[in-house]
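Just one protein chain is left out here, and the rest sit where they should.
Read from first to last, the chains carry the letters A and B; within each, the first residue is number 1.
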Amino acid sequence: MLRYILKRLLIMILTLWIIITLTFVLMTSIPGSPFTSDQTSNETVQQNLEKHYNLDKPKYMQYLLYLKSIVTLDFGPSIKQPNQTVNDLLGRGFPISFELGIVTVIVAVISGITLGVLAALRHNGIIDYLAMGIAVLGISIPNFILATLLIQKLAVDWEIFPVATWASPMHMVLPVLALATGPMAIIARLTRSTMLEVLTQDYIKMARAKGLAPWKIIIKHALRNALMPVITIMGTLLAGILTGTFVIEQIFAIPGMGKYFVESINHRDYPVIMGTTVFYSAFLIIMLFLVDIAYGFVDPRIKVTKKEGE
Amino acid sequence: MKSNQHPHHIAAKEQIHDDWFRWREKDKSEQEQVSRPSLSYWKDAWRRLRKNKLAMLGLVFLIVLIIMAIFGPILSPYEVNKGVLSDQYQAPSSEHWFGTDSHGRDVFTRTWYGARISLFVGFMAALIDVTIGIVWGGISGYKGGRTDNIMMRIIEILYGLPYLLVVILLLVVLGPSLSTIIVALTVTGWVGMARIVRGQVMQIKNYEYVLASKSFGTKTSRIIRRNLLPNTMGPIIVQMTLTVPSAIFAEAFLSFIGLGIQAPYASWGVMANDSLGAILSGNWWTLFFPAFFISFTMFAFNVLGDGLQDALDPKLRK
């Protein structure tokens, strides 16, 4: 287990380093430097930029100091918003995005697993077809289209939910729905197919031959094994949900980090783009690492190293 | 065949004639029946795929879409990017089948034009993914050992990179255009394909080894051609059917955050993004058609991919 964690840790650090270096290389290779005055008219901003990115120093020093600033969680200033740093934006926007993301993850995981398990237990029954119908639609309809549909129908036409912004739990419903449907569909399909496979395994037959009650077989023997693949795709799903917040926050006018990020892209506010990308990448990579570790704890083949009996 | 299932058809004891007690001639037809003709792999897969109604629906839709993407813009009397401002926001009619947008441009024409872009992005991304994937996965799987180890570590690290964030970063720097979008999408996209190809190559190698060691001789190439190649092609084809829609989705997503394909091109994502405000004012068609086609194309590829997976899976072969 320790070996496994160390290996994952090493990969995580390497990936982090690559993404940080990549942002640096890409940004400094933009023709006519993104940090020069044609991007901004403001004196103080220019000074802040020069100071943060050490533009007076040689390239390699710039790189090393950039690495250092990131390690110390300093993501630099903004060009378009004077006296604002990326950290300021993150401080304001990230909690909201995080809230949206977490609620989405919880909704997607719970509903996806439930739907998948029900579909598998009623294989080829009405519930199965219904669940898989929902799942195929969920995978096919992009979240931004679903979001506009939901606004049009549930908010504008029927006025059940507020159209936009982030103020009450009612405001949460539509964006979470739009964001969670895709991942829910993926989890439901995966759960169903692994559950179906697990149910044909000998150890399930063996559990039945022991005379165990059906619910006990499903919960104790089937579900646990069926959910392991779901853990492995959590990393990818988290990435999808996170990037999904960019468009969803824009559509619902939610003042989260995603909205700031898209604005910075539209304004070509390079330092913000750079800082946010690094921050979000680091966030995701660390999440991925945690998911891997969690998997290690669930799978005894990783948790306990093999000892031969004979 | 039916009568076999009813035991009362079996003759009663009295009906058994003495002259039935003679040695039986083996007839040829019986023995041939024993070895059932094995359908070729592809025919078999196609037969199974055809039974899958959803997958066939997807396939037909995609074929129609491709035909319309090629001929649609030619058939239409309108130009993609030239609109008549006085014709702004016309509802669908016999003149403008899908209506017109905020610039008075014909949505029907733009939809097929968008199909070109979306399909081009999707197929190019899939093609490049497969090419890189086959080279990388092929070398990694074939060489094995240290080379494989290093190549796989690289893949593992790339796999951890947040795909869309890297794409966004690349597009911000390179500037969005058709070719940069495709490049950006494939920079990390090939990783999944390489993994699959590697797995398949290792399997082939294994079989080759087993066969060679058992000195099957001439049969080896036949077995590889008849059984192995099709079996290894299956997962690659399925992966491709999943790459195309994810690239189409990515393109639409990028349009939404302002990194989409720029005029004079009109992708579905750009069209949808442009008309976001329009639906609130009741001009639903400007969003409906691009949204419908994005969704239905994704749907078609997904069900076709599922169908292919079932049809090509050698485990299910009987």
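Methods note: a contact is a pair of C-beta atoms (placed from the backbone, for glycine too) under 8 Å apart; a residue touches a chain by one contact, two chains touch by 3 or more.
One rule holds for everything that comes next: contacts and distances are computed from a predicted model.
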| item | value |
| --- | --- |
| Name of the absent chain as recorded in UniProt (options "Glycolate oxidase iron-sulfur subunit", "Alpha-ketoacid dehydrogenase subunit beta", "Hydrogenase 4 subunit B" or "Dipeptide transport ATP-binding protein DppD") | "Dipeptide transport ATP-binding protein DppD" |
| Hidden partner chain, touching residue among A:K59, A:K153 or A:R208 | A:R208 |
| Residues from chain A at the interface with the omitted partner, ascending | 201-203, 205-213, 216, 220-221, 224-225, 228, 298-301, 304, 306-310 |
| Where the unshown chain meets chain B, residue by residue | 1, 4-5, 9-11, 13, 16, 18-24, 26, 30-31, 34-35, 318 |
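Methods note: only the chains that are shown with their structure count from here on.
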| item | value |
| --- | --- |
| Cα-centroid distance, chain A relative to chain B, in whole angstrom | 25 |
| Chain A contact footprint on chain B (complex, rising order) | 54, 153, 156-157, 160-166, 168-170, 172-173, 245, 249, 252-253, 256-259, 272, 276, 279-280, 284, 287, 291, 294-296, 298-299, 302-303 |
| In the complex with chain B, residue positions of chain A that touch it | 11-12, 14-15, 18-19, 22-23, 26-27, 29-30, 136-137, 139-142, 144-145, 148-149, 151-152, 156, 235, 239, 242-243, 246-247, 250-251, 262, 265-266, 268, 270, 273, 277, 280-281, 284-285, 288 |
